[in-house]
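Notes follow once the structure below has been shown.
The complex appears here without one of its protein chains, the remainder shown in place.
Chain naming follows the written order as A and B, and within any one chain the residues start at number 1.
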Amino acid sequence: MTGNVCVFAEQWRGQISEATYETLALGREVADKLGAPLTAILTGCNSRNLVRSLGVADSVVYVDHPLLAEILPQTCAAALVQLFLNTRPLALLVPLTNISLGIGTLVGARLGVPVINFCKDIQVAGGRLEARCVMYGGKIEATVGATGDPAVLGIWPGARPAEKGHIERAVPVTDAAVVLEDAEAIRLSKYIEPEAGDVDLTKQDVLVAVGRGIQDRGNLGLAEELAKALGGAVCGSRPVIDQGWLPLSRQIGKSGLTVRPKLYVALGISGAPEHVEGMKGADLIVAVNSDPHAPIFNVAHYGIVGDVLDTLPVLTSMVEARRAHVT
Amino acid sequence: MHILVLLKMVPDVVEDLEIASGGTALDLDCQRMILSESDDHALEQALLLKERHGAKLTVLAVDAAEVDDALFTAAAKGADRVMKIVGSDAGLTTRQAARVLSQTIAEEPGLMPVDLILTGVQAIDDLDGLIAPLVADELHMPYLGIITGIALDVSSDTARAIKEYPSGVRGEFQIQLPAVLGIQAAEKPPRYVPVAKIRAAMKTVKIECAQVLTLADGGWPAVNVLEMKQNEPAGHAEMLEGAPAQVSARLCEILAGRGLF
Partner (left out) sequence: MPDALYLWILTLAAFGLFGHRVFRYVKVLSGARGEKRWDHPGQRLRLVLVNVFGQRRLIEEPVIGLAHLVIFWAFVFYAGSFFWNLVRGLFPFLPIPFADQVGWMRIALEAFGVLGLVALAVAAVRRYIFPPDRLEKSRDATIILGLIAVVLGSSLAGQWFGWRSMWWLHMVTVLGFLAYLPYSKHLHLLASPFAVFFGSLRPGSVPAPSPGASSREEFTWRQLFSGLACAECGRCDRSCPSFQGGFALSPKMLMHHMKELVRDASAGHNGTSFVGDVVKREEIWACTTCLACMERCPVMNEHVPILIEMRRRLVGEGDMDKSLQEAFKNLNRYGNSFGAPPRARSKWTQQLDFPVKDARKEPVQYLWFVGDFASYDPRVNAATCAAARVFHNAGLDFGILCESEQNSGNDLRLAGEEGLYESLQEKNLKAFRKAHFEEIVTTDPHSFQVLKHEYPATNGARSVRHHTQLLSDLVLQDKLPLPKKLHMRVTYHDPCYLGRHTAGFNGPRRVLAALGVELVEMPRNRTYSYCCGAGGGRIWMEDPPVFKERPAVSRVREAASLPNVHTLVVVCPKDLVMFQDALKTAGLESRLQVRELSELVEQAMG
């Protein structure tokens, strides 16, 4: 693995995650620019069948161990450190998700190498890696020189389209063995499935999302009318759920659902990364916000700067009229 | 039962952020700082556990601009001890701060033993690492992050922690104490404490000061920031201009064009 670009592949509940494919896509680009091979590292227990999905890499290292059945940061980091004992890669890319958070930090600390979080892009300049990091809630971009042996980089979801990193293909697989101590300190007891909401948002074609910009719980009705006119459902960003205006089952984002509807209308949503993570895959994103600098306009396809409460009723009646005409 | 909460101040992004001359860091001179949001949740979770189990609660932070406000507020909310680590250089990176905190926790008289260490899962400026796993490693404790609920079993020295996964799924874990947990959200939103109580705390509570311990050499990997600038995103929406009626009409055309009617 010396001189390789490595990507830590997350497997969870029997599947490779979206974020892994995104990271693989980025890894592929970086590896190609460097002229280095791309290796995917998969940890698990009886998960070898998943290596086929990692076909965008040139090779896969698969680590099987009962303690790696669930991804626990300290255990995974221990495994990775063992892998790198004799062969240090050029770079290790780890997705920054609920599943893998902490792995990059621990690998960096245990190997004494730098860690760079918040990467949404990696450039190659003169044979050296430069990470483009988005910090401070999306407001600041930092370019950080990635040195270290390996350079450990934490990759934001959405850095690249997942499709680019997903190829089903057989590639050479190395089975690596590691010795892991079981301190029995952390045990998964069970998974708790989310409460079935009345509506399965992941199956909706149209979603009308509300954020703080609707100002008052009483204005939800306006959003519901638009959703009805468009044949979709209402959902919200975390602040709206925290206020109790919508139930947890309607939350979109890092702490909620990830959706890919045909149309996503973001009303009064600022576009913080945690929310964008959950909806960036929508086919068509339309955003309405009174702040022209709201980050949502960077992910939306169409944007309207204005008062949500002024625009909403007008839009709803036009959509209804249009619908009536068509049918 | 002794619970320790680690707090950190971060730039308040409500204000516009300024880049310092030199272009590789933020200009923090006139920048207002605010308690990192997930640290606020960690404090709230600790207060809830204190109320349930009568635990002792200590709050610890590295000295920084406006950290006193956060510590007094923590005291007003119910923390038993508030302490800050003084004497370190300004502007520690996350990794350096984790080292400083761990050393103080391990060696400052009167802090150990600690049963549970809570801190926010991630702050907006955690560029080179995360506090929780680093502190856990230094103190040889188990670590779990993205926690949204904790139940303690004092008699068996274990905790049951709820961790958030994608798509609204949660995992329930049994954890041996002492442990470090990275809090995503407390079971209840951070409580409000009236200003009068904070002002009273400022008069009656003493923030203890711990001197930073000589940093062991090595393991200070530099963060090589080449440039820092305002984020101008690559992609941007096509903006529709005009009065609500005009933009709505245009939008309807676009939706019709996409076959959404």
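One rule holds in what follows: a residue touches a chain if its C-beta (ideal position, glycine included) is under 8 Å from a C-beta of that chain, and two chains touch if they have at least 3 such contacts.
Quick caveat, the model's predicted, so the values are computed rather than measured.
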Exercise. Which of these touches the unseen chain: B:194, B:235 or B:259?
Worked result: B:194
For this session: Kindly note down the residues of chain B that lie in touch with the hidden chain.
Result: 12, 14-16, 34, 189, 191-199
For this session: State which residues belonging to chain A touch the missing partner chain.
Result: 216-218, 242-244, 290
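By our rule, only the chains that are shown with their structure count from here on.
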Exercise. Touching chain B in the complex: which residues of chain A?
Worked result: 12, 17, 70, 72-74, 97-99, 101-102, 105-106, 108-110, 112-118, 130, 133-148, 183-194, 202, 205-206, 230, 242, 248-249, 251, 255-258, 262-263, 283-287, 295, 297-306, 310-311, 314-315, 318-319, 322-323, 326
Exercise. Which of the residues in chain B end up touching chain A in this complex?
Worked result: 10-11, 13, 17, 19, 26, 95, 121-122, 124-130, 132-134, 136-137, 142-146, 160, 162-176, 179, 182, 184-185, 189, 218-219, 221-240, 244-245, 247-249, 251-252, 254-256, 258, 260-261
